[in-house]
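For this view, one protein chain was removed and the others were kept in their places.
Let's turn to chain A:
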Amino acid sequence: MEILIALLIGVLFSVSTYLILTKSLFRVVLGTVLMSHGAHLLILTMGGLGVGSAPLLGEGASSYTDPLPQALILTAIVISFGMTALLLVMTYRTYKVHQTDDLDKLRGRLDE
């Protein structure tokens, strides 16, 4: 199953990179969202999939899945959520100020 998920992660990274390379600022933000999904799945996959039950001790199971990647991902989800929110609002402000989301037009002056 890990190999399949690794391939899926590859797909997510490919799509998000493609989005980031387009010239629409909005799509760049979408790309970052997809990329964070890919990264979270990657952390989980690298911790190993499918052995044991959920890491809740009350269950009394004989083996549990690895709790540490889950804790790491939880932190990462929240942080990437904060980032996404900020990026979105920045995109919104950029629209407001420059009336465009075309990164080519947002390029600024040549002598910068």
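The definition used in the following text is that a contact is a pair of C-beta atoms (placed from the backbone, for glycine too) under 8 Å apart; a residue touches a chain by one contact, two chains touch by 3 or more; residues count from 1.
The definition used in the following text is that contacts and distances are computed from a predicted model.
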Record-based protein name (UniProt) of the chain missing from this complex, from "Na(+)/H(+) antiporter subunit A", "Quinol:cytochrome C oxidoreductase", "Protocatechuate 3,4-dioxygenase subunit alpha" or "NADPH-dependent glutamate synthase"
"Na(+)/H(+) antiporter subunit A"
Missing-chain contacts mapped onto chain A
1-24, 26-28, 30, 33-34, 37-38, 40-42, 44-46, 48-58, 64-68, 70-71, 73-75, 77-79, 81-86, 88-93, 95-97, 99-100, 103-104, 107-108, 110, 112
